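One chain of protein is taken out of this complex; the other chains stay put.
Up next is subunit A:
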Amino acid sequence: MRTRPAARAGRAAQYTALIGYLVFLAFPFLWLLSVAFKPARELGSLHPTWIPKHPTLANFRQAFDEQPLLHAASNSLLAAVSAAVIAVALATPMAYVMARQRTRLARAASGWVVVSQAFPFVLVIIPLFLVLKNLRLIDSVPGLVMVYVVWALPFALWMLVGYVRAVPVELEEAAAIDGAGRLRTLVSVTAPLLAPGIVATALFAFITAWNEFFFALVLLKTPEKQTLPVVLTHFIGTEGVADLGPLAAAAFLATLPSLVVFAIVQRRITGGMLAGAVKS
């Protein structure tokens, strides 16, 4: 009984901390929204308000007028979808082997997965730049896709190995005893159980490619070839002076696809990532 006030104070402190965190998390995003829907007149005011007094879509229109946003979005979409599909198609068989066999190759591969997380990309991008230039794949979305595939592979492997391990080996053995061949077992027993994991991995690869900036900045030069993150930086002029409204509008639009996708697969991603990160 005597502990009750203390416990209540503890609860209050807990909620205060939690609300503090929620505010820290939310306020920059809410501010982005606020700026995106404000007319130029209010953006020039020295005393900005949270809620736009005269909300407008003018910034969005202006953003599309100023920069080739649609073009950039379709480049981003093309790069991200191709990278995700190819990476998962290549990684799934290998992940299967890594999860089911403890060979030297499998161990080397999982070591590589870890090491690849640690590259300073500048060491990789210079040779890639030279090679892609010789192949005339610089300044092209296919060239970028090649880079994204390799860049997404380690993480895809990492997640997929965890998903394969979650499929009980006993099921496969049972199918084998029932006379199913290896291919048949893979297709009719393993694949359906693995499908949600494969989808989650592909979506994660999609998000990382959609969000990627460094490789795209170095490899894509002509404005019509550039992806959304690169085009976004054009709104910030060379002097760092930006047209705030259109900048915020474009930034908000660039975030929507990954926010939606991430919201859908968030649980699976965290599960898969952790399974890979802690034990593999």
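Keep this in mind: a contact is a pair of C-beta atoms (placed from the backbone, for glycine too) under 8 Å apart; a residue touches a chain by one contact, two chains touch by 3 or more; residues count from 1.
Here is the rule we go by: contacts and distances are computed from a predicted model.
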Protein name as given in UniProt for the chain not displayed, "2-oxoglutarate ferredoxin oxidoreductase subunit beta", "2-oxoisovalerate dehydrogenase subunit alpha", "Aspartate carbamoyltransferase" or "Sugar ABC transporter permease": "Sugar ABC transporter permease"
Sites on subunit A contacted by the missing partner chain, in the whole complex: 14-15, 17-19, 21-22, 24-29, 31-32, 34-35, 43-48, 50, 89-91, 93-94, 96-97, 100-103, 105, 109, 112, 114-128, 130-131, 146-147, 149-151, 153-154, 157, 162, 165-166, 168-169, 172-173, 176, 182, 185-186, 190, 207, 210-214, 217-218, 228-229, 232-233, 235-236, 240, 242, 244, 247-248, 251, 254-255, 258-259, 261-263, 266-267, 270-271, 273-275, 277-279
